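All protein chains but one are shown in place.
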Amino acid sequence: MQIIISNSSNEPIYEQIYSQIKRHILMNELKSGQALPSMRQLAKELDISVITTKRAYEELERNGFIYSVVGKGSFVSEQNNEMIKERKMKVVEEQLLSAVQNSKEIGLSLNELLDLLTMLYREEL
Amino acid sequence: MLQLIRKDVMLQKNTLLIMLPLLVVYIALNASATILSGVLFTIAITMQAFMLDEKRQIHILFNSLPYTRKEIVTSKYIGVFCFTGLVLLTILIANLVIHGESPTWKELLFILCLTTLFFSFSLPFSYRFKSQYLLFASIGTFAAYLVVINVFIPNLHDLIREVVAFLLAMEQVQLYVLVGCALVIVYILSWLLSIRIYEKKMF
Partner (left out) sequence: MENVIELKQVHKSFPNFQVKDLSFSVKKGFVTGFIGGNGVGKSTTIKMLMNLLQPDAGTISIFGMNYNKHEKEIKQRIGFVYDENVFYEQSTMLDMRSIMKSAYAKWDDELFHYYVKEFELPIKQKIKSFSKGMMMKASLALALSHHAELIIMDEPTSGLDPIFRRELLDILHSFMQDGEKTIFFSTHITTDLDRIADYITFIHNGELMFSKEYYQIEEEYAIIKGATELLDRDTEKEFIAIRRSNHGFEALTSNKAQASHLFGDSVLLEKPSLEDIMYYTKKGAEGGAAINT
């Protein structure tokens, strides 16, 4: 599991760890049930404080990416694709809702919004 | 606390290896004046040992280790007896071997009493003031002594010798017991005073 931390980035270190581990899990580079290094071991290897890795692991656990067994360590959760999809759907819904509200505020019509969305979607792909 | 006493003695290994043979040599050359030499040697050896611990960093060391201040002080008070004992033993053996006679138990006891008396005063003094002041105090006392001896009481030495002989000749057990108890009380009071002084110290 490769984790590269930038000390000069404005993103807090625990967030960097969180995103990178999350990406490894979602890309299946870390398989379900695989053991992660202990937070102390990871801190030592990355040369950072334990509380940083602890925070990252806590976030990962809170969001269902990993689970911990007392005395044994932390492991990658079963990545239920349905669950991920559902979660992401929620986020998309929220973001769209926000876009809709903003559009209404400046008087953007539904068609104009759809055009914008189509253009952005195609650009991304 | 025993380890503290042991430490004091062990650190003096080298000094003892020089001083005790020196004492033996002195006894070989000089059959008399056992008491004075006994007292002086004990004081010299013990003060050497205690001065090692007077550095600030050593106070910090032992107060950071799991010892109470009471233990640190008490180890010194018991240490006095250890060093006195070593000197007395040396005197006893040296006299037996070299002169074929042992000093009287009264003489040995007298040495013990004098050193105990000395440390009853010097220990609290060293805890309260730095040892350099003790040096000044000793020089001051010695100077005063010289003045007294030359100006006021010319035959002080003879006087002292007479008093000592007189005391040693006395048979009254009650007197000895009385003096002994008085000394013990003085030593204990000194010990309590030193503890109080040391417990209030800041490092």
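By letter and in written order, the chains are A and B; residue numbering begins at 1 in each of them.
Just so we're on the same page, contacts are C-beta pairs under 8 Å (C-beta built on N, C-alpha and C of every residue); 3 or more make two chains touch, one makes a residue touch a chain.
If you're wondering where the values come from, they're calculated on a predicted model, not measured in any experiment.
Colleague: Given the contact rule set out at the top, which of the displayed chains would the hidden chain touch in the full complex?
Modeller: Across all of the complex, the chain we cannot see touches A, B.
Colleague: Specify the residue from the set A:N28, A:Q41, A:Q95 or A:S109 that touches the hidden chain.
Modeller: Looking across A:N28, A:Q41, A:Q95 or A:S109, the contact with the absent chain belongs to A:Q41.
Colleague: Extract the touching residues of chain B with respect to the undisplayed chain.
Modeller: 3, 6-7, 10-11, 52, 57-58, 60-61, 63-68, 202-203
Colleague: Write the list of chain A residues that the hidden chain touches.
Modeller: 7, 10, 12-14, 40-41, 43-44, 47-52, 55
Convention: only the chains that are shown with their structure count from here on.
Colleague: Quick one: report the Å distance separating chain A from chain B, using the average Cα coordinate of each chain.
Modeller: The computed centroid separation for chain A versus chain B comes out at 77 Å.
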